[in-house]
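Heads up, the thing below is written out as structure tokens.
Shown here is a partial selection of chains from the complex, left in place.
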Amino acid sequence: MTVRVGVLGATGAVGQRLIQLLEPHPEFEIAALTASDESAGHPYRDVAKWRIDTPIPEEVGEMTVTATTPEAVPDDVPLLFSSLPSTVGAKVETPFCEAGYVVSSNSSNARMESDVPLVIPEVNGDHLEALEIQREERGWDGALVKNPNCSTITFVPTLAALAEAGIGLETVHVATLQAVSGAGYDGVTSMEIIDNAIPHIGSEEAKLETESRKLLGEFDGTALADHEMEVAASCNRIPTIDGHLENVWIETSEDPSPEEVREAFAEYPSLSLHSSPEPLIHVFEDPERPQPRLDRTVGDGMAIAAGGVRESTFGIQYNCLAHNTLRGAAGASVLNGELLVEEGYV
Amino acid sequence: MTVRVGVLGATGAVGQRLIQLLEPHPEFEIAALTASDESAGHPYRDVAKWRIDTPIPEEVGEMTVTATTPEAVPDDVPLLFSSLPSTVGAKVETPFCEAGYVVSSNSSNARMESDVPLVIPEVNGDHLEALEIQREERGWDGALVKNPNCSTITFVPTLAALAEAGIGLETVHVATLQAVSGAGYDGVTSMEIIDNAIPHIGSEEAKLETESRKLLGEFDGTALADHEMEVAASCNRIPTIDGHLENVWIETSEDPSPEEVREAFAEYPSLSLHSSPEPLIHVFEDPERPQPRLDRTVGDGMAIAAGGVRESTFGIQYNCLAHNTLRGAAGASVLNGELLVEEGYV
């Protein structure tokens, strides 16, 4: 039994990645593709400027794109993946949830709202329980679940592994070296980035600092409470295609050795969901790893790569890396969809 | 009146940069070039694999290279610039100092020895006073002065500006995005770095952490004392040709506003030495600057570029950048040579 699913914003860069992941997915069947009003009514092949390195799946290419409204999407498509620009997402996701659709969204709007679960399944899948409150308060039959920003997803699983091992997180400094694909296909021009780096990505630092605390926070049955650690982020764009690399320094209430940290990473449990990798965190001994080009596809692009775990002046420091358009975007939404199905929300 | 100078290790990458800077220098005259025994006795043009984008100066090309020994260098060449591999520098610099030569060295050996001044002229030129102790203790007629590592030079002037403005530095986190030229011409292969980044540069982090404290420390007339701030560094290599970019977070005893920090940077005094830029620190308002390709040549490659000064979770954070082979290596040694002459040590 497969679940019929739709993609909101199917012609965009993440929309294309979603189709690439959903088409061969054993649990899902692509049954609806939406885009802007101009694209509605046309075959997907004619309106998508396809930029994925595998061809458009034959059947998907022939599907007729619809408008991005609840009326245009068939009722028997209970689960929708959303990769809309956040300004659009902010307008259209609510009507879909009101109309009874469950929306697994990669868009940044509403991520920090108190009754919207922001979820990495292996880290805080239990936050889905907040959907009861969401439905009650908002009067929705559907539901809205978010995955975090790609740069947040890269380092939060390592913090979760430390928390799981009983290591109390107090402060986190994180510097990111982010790939150009994170800005979308046209987001960074070649003139901006060849032989260069840009030490600023608009509003990205705030996402790492706030989303990470929500992800590691607790749901006590009535509300989501942020974790009390404090996080400071500094974000950079560098000339890599895919894979966000991050330098992390942590201060903790304990004084774990690098070996204990490596063990905490290696032993952090994954899930049996289709898109969950085993292990979740791949730990390198070589201090030169992880590297974006070599390691972004560990676990089919769904694992976290960590390395360089060492004593720091203030505690521990290490590096981590994840594939920003797989684990960090489209794959994150698909994985949340898998969890929503398994937990009975769809 | 020009000072006759020599270059130890003249055929190497930094040696070539030294020649490029010294040849047109109004205060210096190149009078000796040394290299390995195999190169000795040959015209410089025949033994240097010249890789600078300006041609070999005509007269330099015809100079005869000598061995790297005090006997081979004329006595009337009082000042020597050294850019030897640190293992070689550790062996040969001492004999030169014993023989009465003043050595301004970019090599990393001996930088942390207590009676060896580690100097950025605009920051701690007064540390040269320790040369009295050096000469007395070691019985040298000559002297040995070091400049710091290129990645250290990039961020220390910004810290010095804060200290100068009365802001008490307590902790510093610094992440570096370093250019490939920092590893020497053959140091990073293209297979290693295209579409990639490497989160490790051997022993580089320790240099930032220890050299910075020595540079900001005080000489009390008898000994050099480290500054008490604590520094944690994380170093990355990225695909840029020249220019090290650094993300810095500081915690201070005061609570300066970003505006106060920008003012401290902009008002930090430079020197009237030939190679000192005016201003020393170029402050950008645009949060996307500084960027390596756009800003590495501010102040003819001898200035520090700073930007993105903003409130951080823990204090202040900002970015800075310097040209690693000019301000960070050859230019740093030449500048130290200028100070040694001005202060009467040559």
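Order as written gives the chain letters A and B; numbering starts at 1 within each chain.
Everything that follows uses one rule, which is that a residue touches a chain if its C-beta (ideal position, glycine included) is under 8 Å from a C-beta of that chain, and two chains touch if they have at least 3 such contacts.
Since the model is a prediction, treat every value here as computed from it, not as a measurement.
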Subunit number of the complete homomer, 2 shown here: 4
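Quick note on the criterion: only the chains that are shown with their structure count from here on.
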Rotation, 0 to 180 degrees and nearest 5, that superposes chain A on copy chain B via CA atoms: 180
Averaged-CA centre spacing for the pair chain B and chain A, given as whole angstrom: 42
Chain A partner contacts - residues on chain B that touch it in the complex: 171, 173, 175, 177, 194-200, 209, 230-232, 234, 236, 238-241, 245, 247, 249, 287-294, 307-308, 312-314, 317, 319
